[in-house]
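I'd like to ask some things about the structure below.
Only a single protein chain was left out; the remaining protein chains are all shown in position.
Presenting chain A:
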Amino acid sequence: MKNILIPTDFTVHSLDTIVATVEKYKAGQLHILLMHGLSMPDSITELMMFSRNNDRYKLITKEFEDACKIIKNRYASVIQSITLRFMHGSTRHVFRNFLLANHIDLIVFPADYTLQKACDNSVDISGLLKYARCNIDRVSVRQDQGDVQRINMADLLLAVG
């Protein structure tokens, strides 16, 4: 059983990363934790309303959620769970605490794709990776996109209008 952390920017590439990860580690059971980093607000009013502010959940679209469910159904015997958590803060201590709290065994990071900023206060995780005290695996997500016989993740993501 492995707890795998995958940083996400809510795009189709994150879904490809999940698929690539599962394909690589499907020998055992996996708990997949999608993580998106958000910086802490720096004004006192925003801090006071911090726990009340649910804007971050608007980042998760219905399509993204459905695509995650599709992947989970596709690898039902391997994937025990796919959860999504936000990490608040951008320091290495926050990152280490986050990894510790979620019992992360492995971080999977896309090797040939740069994560985008999903919103204005998204945090760039790549700079924090070197402070992690667990294994980091960089997987390639740029697969054979041109294969006409395959339905790509990008085609799936349009699903459920």
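In this text, contacts are C-beta pairs under 8 Å (C-beta built on N, C-alpha and C of every residue); 3 or more make two chains touch, one makes a residue touch a chain; residues count from 1.
Going forward, contacts and distances are computed from a predicted model.
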Looking at UniProt, which of "Xanthine dehydrogenase family protein subunit M", "Electron transfer flavoprotein alpha subunit apoprotein", "ABC transporter substrate-binding protein" or "histidine kinase" names the chain that isn't shown? "histidine kinase"
Answer key for A:45, A:114 or A:149 versus the chain not shown reads A:149
Residue list for chain A contacting the dropped chain reads 66, 69-70, 73-77, 148-151, 155-156, 158-161
